[in-house]
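Yeah, one chain of the complex is gone here, protein chain that is, but the others are all in their spots.
Just so it is clear, A and B label the chains in written order, and each chain counts residues from 1 on its own.
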Amino acid sequence: MLSIEEVIHIERLARLKLTDKEREMYRNQLNDVLNYAAKLDEIDTSNVPPMYHVLPVSNVLREDIPRENFSQREALSNAPLEEGGFFVIPPILGGEE
Amino acid sequence: MELADLTAHELLELISKKELSPQEVVKSCIDRLERYESKIKAYLFIRNPEEVINSVKEDAPYSAIPIAIKDNILVKGLPNTCASKILANFIAPYNATVIERLNKRSFNIMGKTNLDEFAMGSSTENSAFGPTRNPWDIERVPGGSSGGSAASVAIGSAIWALGSDTGGSIRQPASFCGVVGLKPTYGTVSRYGLVAFASSLDQIGPITKDVTDCALLYSFINGYDPNDSTSLNIKPYIYSPLKGDIKGIKIGLIRELLGEGVDPLVKRCMEDVVKTFEDLGAVVEEVSLPHISYSVPTYYILAPAEASSNLARFDGVRYGFRASGKTAEEMMSNTRGEGFGPEVKRRIMLGTYVLSAGYYEAFYLKALKFRNLIASDFRKVFERFDVLISPTSPILPFKLGEKVENPLEMYLADICTIPINLAGLPAISIPCGFVDNLPVGLQIIGPVFSEAKLFEVAYGFEQATPFHKKRPQLGGITNGV
Partner (left out) sequence: MEYEVNIGIEIHAELLTKSKVFCSCPVQFGAPPNTLTCPVCLGLPGALPVLNKKAVEYAILTALALNCKINRNAIFHRKNYFYPDLPKNYQISQYDTPIGIQGYLEIETSNGRKRIRIRRVHLEEDTGKLIHSGGRITGSDMSFVDFNRSGVPLLEIVSEPDISSPEEAKEYLINVRDILIFLGVCDGKMEEGSMRCEANVSIRKKGSDKLGTKTELKNINSFRAVERALQYEIERQVELVSRGKEVIQETRHWDEKNEKTVSMRSKEEAHDYRYFPEPDLVPLEIDDAWIENLRSQIPELPEEKYERYKNLGLTPYEAKLLAHDLELSIFFDRAIKLYNNPRNIANWLLVDVTKELKDRNKAITQTLLTPEIMAELLLLIDEGKISGRIAKDILPELIDKGVSPKKIIEEKNLIQITDTSALLSIIDQVLKENAGVVEEYKRGKEKSFMYLVGQVMKLTKGKANPKLVNELLKKALG
């Protein structure tokens, strides 16, 4: 059974601010799904190789040729906050409180 | 029958014979919009009708046949919300490769269609902007996640549409809305410009009124794209008129997909399907894929894991919704907490958990092994069969709100479509019957790159049955609400 502490740890890793109500809900629903996923323990897969790609392709490479792309305008076109060509965000470490 | 009820190939023929002026089709679709969109809510964004009409060019036939685009496929200059608050104000600054391809033929976009937020869901109820309703019964869901695209084609507010399919998101809504939907072989249609849900499973595909339109539209969007490393550099599918001769082909009926959990009425339809195929000279045998029953748990580990990473970029720094916060980190967490809806957060939590330290082997790695087992089941079976068939959905279109309380139950309903994505195979869903005026879908599955064969088999069935001609009783809608 997933503990609330674990839920809070995951929430932090995923940068998702949750309410207590949400935490409780996801705790239960995640448990349901994870218990159901235990179905995968029914067979021994120790000798089965994992399948990373469905199609056998390798070495898809690009030549090293530069191409101009977005103008500064286009790059910032969806920016929530911008100034002097930069994206602007709150400070990394909080200012002195 | 109005123009909006016809298929693209029918309309193109009329236009080429000069039997109708190109703009009339667009006008007919706009008329459908005005009459029914307020009830169906298939669209999240509709282009200005004048613009759509003026985009029709005499020398470009496809500009006369309006297309609807799922709102997770980027069209430069148009909004792209993925039905999420977190992208509510996002304007796409570039075109998806499939859109570039359609533009070469001057395709005329009617609008961007509704979906489950970030394509996570099977009912289009998980849209931050409200659900889409099923044109056959507006009390019911149109399926999902491409519910808006399927509904718009069914009701005729677009002649055809593009959707995306990660675990059934094209086929299941096509089934629920009584239209045709193709999930192509992984790697045949570029994913560049498709907002990623689960990169190793996502494919863009057509949603149309019949198989011919499906083959036509697929021929326009498939092919190698250097901007997508997982796109295959192989000879693309080129459309040629379908014959539908399926005499002697070997069809496998997947036993595990007719077991418990499948609505008896759906089973009944499948019995008729088998009979129809046999009448057409095909050989139908039951076949077992031993690991297919592990598809759902496998999928609900892999897809959320990839999604938790794919959706990390929505953080309020460069685009989209931004919540307040004293520090950058606080801003990011608040943005994501407020910007994502319940189902998306649920899957991000699940995916983050199964990838986190100590659980990777137990969940993610194990799921990759099952993915291998499931794929090889199919490989073996295709040594003996040309195609496989199953219901597209074990259940009929359900009522809005009926399943929202129980995510797991909703997940289980994806059992027929999920294995195909896990194995990277192509599969098409076509109408195969009606129960109380609700459509039932048949899924036809082929080996990789067998789209041409799928079209032939599907076309053979379609021409022998009346279902693809049936249209929802739109009048009923106006009385209905």
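The rule we apply is simple: a residue touches a chain if its C-beta (ideal position, glycine included) is under 8 Å from a C-beta of that chain, and two chains touch if they have at least 3 such contacts.
Computed from a predicted model, the values in this text were never measured in an experiment.
Visitor: Per the definition of touch given earlier, which of B:F45, B:F176, B:F277 or B:Y319 contacts the omitted chain?
Guide: In the full complex, the listed residue that touches the missing chain is B:Y319.
Visitor: Of B:Q203, B:S219, B:N334 or B:T352, which sits in contact with the chain we cannot see?
Guide: In the full complex, the listed residue that touches the missing chain is B:T352.
Visitor: Determine which one of B:A196, B:C269 or B:A323 touches the chain that has been left out.
Guide: Spelled out, the listed residue whose C-beta touches the missing chain is B:A196.
Visitor: Which residue, B:A4, B:C82, B:V266 or B:L442, contacts the hidden chain when the whole complex is considered?
Guide: Touching the chain that is not displayed is residue B:C82.
Visitor: Where does chain B touch the missing chain, residue by residue?
Guide: Residues of chain B in contact with the hidden chain: 73-74, 80, 82, 87, 90, 93-94, 96, 191-196, 198-200, 226-230, 305-306, 308-309, 312-315, 317-319, 328-329, 332, 352, 355-357, 360, 364.
Visitor: Which positions on chain A touch the chain that was left off?
Guide: 9, 12-13, 15, 52-53, 57-72, 75-76, 83-93, 95-96
Just so we're on the same page, only the chains that are shown with their structure count from here on.
Visitor: How far is the middle of chain A from the middle of chain B, if each middle is the mean of its Cα atoms, in Å?
Guide: Computed value for the inter-centroid distance: 24 Å.
Visitor: For the complex, give me every residue of chain B touching chain A.
Guide: 89-91, 93, 186-187, 200, 226, 229-230, 232, 294, 296-298, 300-301, 308, 312, 315-322, 325-334, 336-338, 340, 342, 345-346, 348-350, 352-353, 356, 363, 365-373, 375, 407-408, 411, 422-424, 448
Visitor: Which residues of chain A touch chain B in their complex?
Guide: Within the complex, chain A touches chain B at residues 2, 6-7, 9-11, 13-18, 22, 26, 29-30, 32-34, 36-37, 39-40, 42, 45, 48-55, 57, 60, 62, 70, 74, 77-81, 87, 89-95, 97.
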